Structures are given as structure tokens and as C-alpha cells.
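Below is the structure I would like to discuss, written out as C-alpha cells.
Excluded from the complex is one protein chain; the other protein chains are retained at their positions.
Chain lettering (A and B) follows the sequence in which the chains are written, and residue indices restart at 1 in each chain.
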Amino acid sequence: MNSNFIQSMKDSMRKNLQVSIILAALVVIMAVAGIITPRFLTVNHLIGILYLNSMLGILALSQTLVILSGGIDMSVGAIYWLVVMIGAQLMGDGALWGPILICLAIGTAIGFINGFCIARLKIPYVVMTLAMMIIITGILYVATGGGGGGKSAEELTQFSIARIMKSSQKGGFNGLPVRTLLWIGFVIVFGFILNRTSFGWKIRSLGSNCESSRLSGIRIERVQILTYTLSGILAVIAGLLYLGQARTPYPTFQSGAGVGANLTLQTIAAVVIGGTMFSGGIGGAGKTMLGVIVTSVLYSVLGMIGLHEEWQVMLNGVIILVIVGAYSRMETNN
Amino acid sequence: MEETIRIESLQKTFPGVNVLKGISFGLSAGRIYALMGENGAGKSTLIKILMGIYQPNSGNIFIAGNPARIRNPINARTEYKIDAVFQEHSLIPQLSVAENVALVELKDYYKKSFLSHRKLKKNAREVLKQVNLDIDVSRPAADLTEGEKSLVELGKVISGNPNIIIFDEMTASLESSLVDELFGIIRRLRDEGKTIIFISHRLEEVLKLADEILVLKDGNLSGVINNEKKEDFLEKRKTIIQYMTGIAGGLQFPAKRGIGTRSDVVLSVRGMASKHLKTTDLVVRKGEIVGLAGLRGQGQSKLLRTIAGILNKNEGTISIDGKEIVINSVYDAMKAGIYYISDRRDEEELWSSHNVTFNMTLPSLNQRTHFGIINTKMENKSAQSMVDKLNVETPNLEKVVRYLSGGNRQKVVLSKYLMAEPKILLLDQPTVGVDIGAKVQIYNLLRSLADEGIPTLALLTDREEILQLPDRLLVMREGAIVNECSEEVVDEESLLQSYYE
Partner (left out) sequence: MLNLKSILTKHYVYLILIIFWGLSFAISPFFRSVSTFSAIFISAVPIILIGFSQTIVVIGRGFDLSVGSVAGLATAICSVLMEKSLFSAILVVVAVSLLIGLINGIGVTFFRMEPFIMTLGMMFIINGVSLIVRPSPGGYICDSLKNVLLFSVGDFALAPFLIIVAAGIIGVLLLRKKALGRMIYAVGGDPNAARMSGVAVDRTRILIFTISSLVAGLAGIYLACRISSGNAEAGARYLFDSFIVVFMGGTMVTGGVGGFSGTLAASLIVASLVFILQFFGVSSWYQFIVKGLLLVVVAGIQISIFHRRSKLNE
């Protein structure tokens, strides 16, 4: 009984230890930044970081769902850019809801196809979503000729850059960005879904042990299809928000490799930095939000001290290896 | 007789657990030793130390009189001439048989420029001749039957010409005819002067084969039984169980009910046939525990899995409470109240990285949710009531099930289906890997479930269970039910007879 008690203490410590590691990392980064430039720690600046990374946050959320279910979605970044380009072309004449609905339909369809091929045709998820990313790349090039035209509808732009509770004083509170609230809202909703609904439990059960789920009468194909579809829809929402901010789909997706590939890899990085197990089953929406915040705060800090993209990219890699390495060591020690 | 291996006060601790508490014994050449004990008694730790996978905390090992430090499996094999055949196959499914046989020596090829596949094949054929196996050695190991895999593995081990051979639960997945063949090979190896360490849960096998039986309990050597003369099995059996469990008098089974044909039929299978099954009819009645017996691998497990919708059937009907139902998936079967519990608990039943509540409540979750939303308090309450009812030993509901003992994990699996209010349970070896205390609890649970109206159709392998637990026995052979036996006291001899002909 005594060893059981110690074990359960260890369990709860392990649970909290992960979150503590990442919070500690966050505090250290922010403290260093605060010492270097005191302006960093102002509320306005911190909210600004969240504002800029809301899209990544929503994308990472969609990746979280898929990874928890024991898969990966290599196509979220591609769907994101597809929406930016197609949305802009459709909104060229000022229409708003039509294009939004079409984009949502496209994202739903792509997610569904991913899920269907993975669940029903048993195509390995890496292969399927990778192929989808490449196909979308081709469609984008063919459809836009590599350039891309059109612009965001004004309402969308207004929504994407809107802030509420803005102080009228000069130098006062800049207000809460609506899209950041939307991101937080999604995190809460999906956190609730994962923890408190049967669908969420089923997603996690799949990632933990797919065979057990099948033999326990869970219709795993449905759950998988639904998960990938949700992932597609969330990617569309993130893409629309970006389109609103960028107004025109410019600069374009310069990448011979695959559209949005880098973005997709960033979402995966955020998910695992947050502490969701890459093999699935364990993790959550809130953790991923922490992961996004850590990486984006780091980026911002590096930017402020004059280290630009190359250093940001490099340190992103270091952070992944250090934090995930620490998690893995903890797992092994258990 | 010369002593090939001597172990002196061997100790091994893992964080928080004392697995071996100072074991000492010596083994001679040309004898077969059986190592027995419940799960957690320390058998597998001992074996892993002998194979160099674990290092002992203290104590000495002497091989042929000289102190030995076994660093890793390769070291055990080459320097100390110890090798083991494990229950979990160590064949690489994608490599050919010839390559698998050569895998151990592959590092010798590192220096040579290229492998000669012809040579590998010739070598493999010679190795397999020693275990009377004549197969195409260029086939991938994945295509072999379980029996062939075991023999290939044994051949692989013999080819290294070890002095000490360990058989770790090797017979667990073998069909009975193969077990006999294997025993022949083991006896031959003994006569050649090897020291054999044979580990098995199956008392009958051990008594038939071993010259000496060592019993472990809680990390100590609790008893040694000489079995050179293969007689007085009943007496020895009792002694072994007593050494293993500390309980005198063997297992206590609940009394049979002998329902006969009086009560209502719950499950009725008519004319069911599939790739693995010949046309099968069976009924299970209210209040019954029905056992599936027979030699191993005669389609018992396939039968259960087909009824449960995991395997496809080609024809036939399944009815529950007289109503015919269509089963195309596990989901369909469960909706009708048919619940199958696999014997591969960790692979097919549990979500090992999740906690007790999650594992217990998931299959029946939809019954208690409103619009898909879970009432956590209610989930915990129902999980707690199962924990209390089944006496699951867990500090709390948040415990990750990976850390529970085999018996408690099985209780969690049972709970998860009992919460879904089954009409009938199909159990695949419900007590495999479960310690004796929990075994008895499971027997009583199944009996009281049957009395409450949830009958059981169970695949049983332990002789004592087969004789004492079920009200009715169905014997299977080659995918068909060939005998039924519903006497209160089963005549063991005639039952065994029906296994074979």
C-alpha cells in the first residue's frame, strides 16, 4: 500500500512536472527579456505577441486533436494557405459570407478525405496527409499561377484586427484582440471536448491504444474521420484570420517543398513542446496553448535583441530538443 | 554430477520493490529443472539476470565453478554458453528464416565483405534439421505458423551449442501435438548433457517433463521438489501450489449449479461457419457458465471472436434472447449485449497510459452522457462502485492502470464491460496472468454474475478450472464443437479422450 502511495505521488508529480518545466522555461525567457528590455513585460506587448500568434495557436490546436488520436496531419499548413489564396480570390468583389462558407466547405472536404482514406482505406496517416499537402500545393500553383490575386473582404479584416476594451488614453491599454479571444475560446471549447465529452475521451483512447478501442466497441473509423475533419475546419478558420490581417494574399507561399510545410512543422513543434505525447493519447488543448506561447515569446525576445529569423529558427529547434528531451528522460526514469 | 551453474544469495531490487531477496541454488548438467511461481515471484527477473539483461544488486553467479559476470545477452551466449527461448518470439517477421537463424552470428559477417545467401540457407537448413523442421528457409518468418516459429527459435538457440538452455513460457502459444514434439527435443538435449531450465505456468506439463521443480514465492526459493520419478502427480501438485501461494488445499471453486435445459436461452448460435470454423451450433442459457475446452489452438478463441464480430463469419445466425441480430462489427455485438474480453489484456483491452476511471467507463460512456457531455462526478461514482464491488486494489481512481498488478488489471477490464450491462460475457482465458487470490475472486464473480442472469462462455486452459468452474463444457477440435459434457463431476479421462479423437 505504501509503495502504491508513493507511486501515485509520483504520478501526480509527473503530471505537474511537465507543466512546471514549460512554465519555468516561460518565466526564465520572460525574466531575461524583461531585464534586457523592460518594455517587453508590458501588458500591451505581451498581448501583442498573443495577437500575432493566434493563427498558429488555432492551427496547433487542430494538430493537437490529430496527434492525440494517434496520427499526424501534415496538411494543416497547406489548407491554411489554400484558404488564404482562394479566399482572397473569392472575396475580390467584396463578398463575405459566400467565400467563407466555400472555404469552410473546402476545409471540411479535405479533412474528410484525409480521415476517410486513413480510417477506411487504411493508408498510413503520414503518407496520406503528406500526399494531401503535395496535392494542395499543386492545386494552388495551378489555380493561382504562383502569384495570387484578390483581397480580403473589409469585414473580415476588421474582425481579424479588432480589439475590444481599448483605452482611449494615449499609451493606455491597447485592448483585447478579438481573434486572440477566439483562440482562447477554442482552447476552452476543445479542452472541454477532450476532457469532458465522450468524443474527446474516444479521441484520446484511440491514441493510447487503437486496438483496445476497437475491441471495446468504439467506432474508431468515425472518430478518426471526425478528428481529421475538425482539423481541416480549424485550419480554415486560422487561414481566414490570416487573410483578414494580410488583406492581400501577399507575400505568397514561396516554397518549392510544399505549401505551408514549415507552418505545419511549427504546429507539431508547439504540440510536443506543450507536452502532448507525440505517440498520442496524452496531452491537451491547454498544453498546446502553453507550447505556442513559449515558442512565440522566445521568437519575440530574439527579435527584440536583434537576432532575426535564422536565430529564431535555430533556437526553436534547440527548444524542441531540450524540452522534449527533458520530457523523454522523465518518462524513462519512471 | 557436475554443477554447471550455481547462484548464491542473488538479490535484485527495482525502485521501491525487492524482486529477488537472496536466492541460492545449484543446477547440474543433464537435468531438466522447472522454475515455477506466481506472477511477480521473480522468475522472469531471475532469467533476465542469467541472460545479462539485468544486473543483480548483490550475490554471485558461478558458471562451471568460476565466478561469472554476465553483461548482456551476447555475452551470456558466447562466453557463458547460456541461451534462452522466450515466449515472445524473437524472430524478425520481415526477414527470411535463414536470415533469422543467422542473426546471432551476423556480426561475424561484419568484417567479411558480403553475405552469401546460399550459405545462409544451407546453414539454416542444417540448424533446422536438429529440430526436425523441414521448411523453405527463404520464406519470411511472418509466414510461419506459431509452432514453426517456436521451432525455428529453438533451432537458432541450439545452433550456438549452449550448455544451459532456458525455456521461458515457450509452450504458452503452442498446439498440444507440438508440445509433445518439443518435449522430445528437450529430453534429447538433456541426454546430451545440457542443463535445461523450463518455465511454465502449466502444472501438467511441468510434472510430465521436469526432473526437479524449483518454486519461487515473493523473491525467495520457497521449495524444491524432486520429480525424477514421474509419479504421484496429485500429491506433488498440491505441494507445488502450496509452495507457490502459501495456501494449503489448492483453489476454492464456487459450487456448480447444473442448470441443464431448464432456463431460458440467452445466446444461440446456429450454423455459424467461417474460414476458421466448421459449422457450429451452440446455446448458452441463463445462469450458466459454459466452458470451451480442447487442445490448444482448435478454434476456441476464433469462435469467441467470431461471435463478438471481430472476425468475419461466412454464414449462420446469432440470436440474443431469441431475437436474431446482425453482427458486422464489435459495435454491433456490443449493442446487442455480447461482450468479448480478450486474453491479450494490455494489447487489446486496456489504455495503459490512462487512469482507472477512463479505462472502466469508456465503453459504456454514452449511456451516462447528456448530449455527449460527461458528468465527471457520476463517472467517478460509478467507477468507484465497480472498484468496491470487484475489490480492485488501487490507491485511487486516478491511478494509471499500467502500474496495477495483473489481477487488478483484469478486474478493471471486467468492470469496464460490467458497467455496460452485458447480456452475456465471452471470456478468453479470464485468469491468464492473474495471481491465485484474484483468480478465486474472479471465479466467484463469474458465478454470481451467472446467478444474476449474465451467463458466461469462457475459453479455459487450466485443467482444474475446466473441471471445476463451468456447468457445461464444450470440447472443440479443428474448428468444430465435438463433444459436450454437462455432468456435475466430469470424468477427466473421458474428457481428455474427447480432445483427441
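As a working rule, a residue touches a chain if its C-beta (ideal position, glycine included) is under 8 Å from a C-beta of that chain, and two chains touch if they have at least 3 such contacts.
Since we're looking at a predicted model, the values are computed, not measured.
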{"item": "Displayed chains contacted by the hidden chain, counting the whole assembly", "value": "A, B"}
{"item": "Selected from A:173, A:192 or A:278 as touching the chain missing from the view", "value": "A:278"}
{"item": "Candidates B:82, B:104 or B:225 - the one touching the absent chain", "value": "B:104"}
{"item": "Options A:20, A:158 or A:328, residue touching the unrepresented chain", "value": "A:328"}
{"item": "Residue of A:18, A:54 or A:137 in touch with the missing chain, whole complex considered", "value": "A:137"}
{"item": "Residue of A:30, A:84, A:235 or A:269 touching the missing chain in the full complex", "value": "A:269"}
{"item": "Residues of subunit A (touch criterion as defined above) contacting the omitted chain", "value": "72, 117, 121-124, 126-128, 130-139, 141-142, 145-146, 255-258, 261, 265, 268-269, 272, 278-279, 309-321, 324-325, 328-329, 331-332"}
{"item": "Contacts of subunit B with the absent chain, listed as residue ranges", "value": "73-74, 77, 86, 88-95, 99-100, 103-104, 106-107, 109-110, 112, 114-115, 117, 142-143, 156, 275-276, 311"}
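Just so it is clear, only the chains that are shown with their structure count from here on.
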{"item": "Touching residues (chain side subunit A, partner subunit B) in the complex", "value": "1, 3-8, 11-12, 196-199, 201-202, 204-205, 208-209, 211-219, 277, 281-282"}
{"item": "Residue ranges of subunit B touching subunit A (in the complex, touch as defined)", "value": "16-17, 310, 329-331, 333-335, 340, 342, 347-354, 358, 362-363, 365-366, 369, 372-374, 376, 393-396, 398-400, 403, 416"}
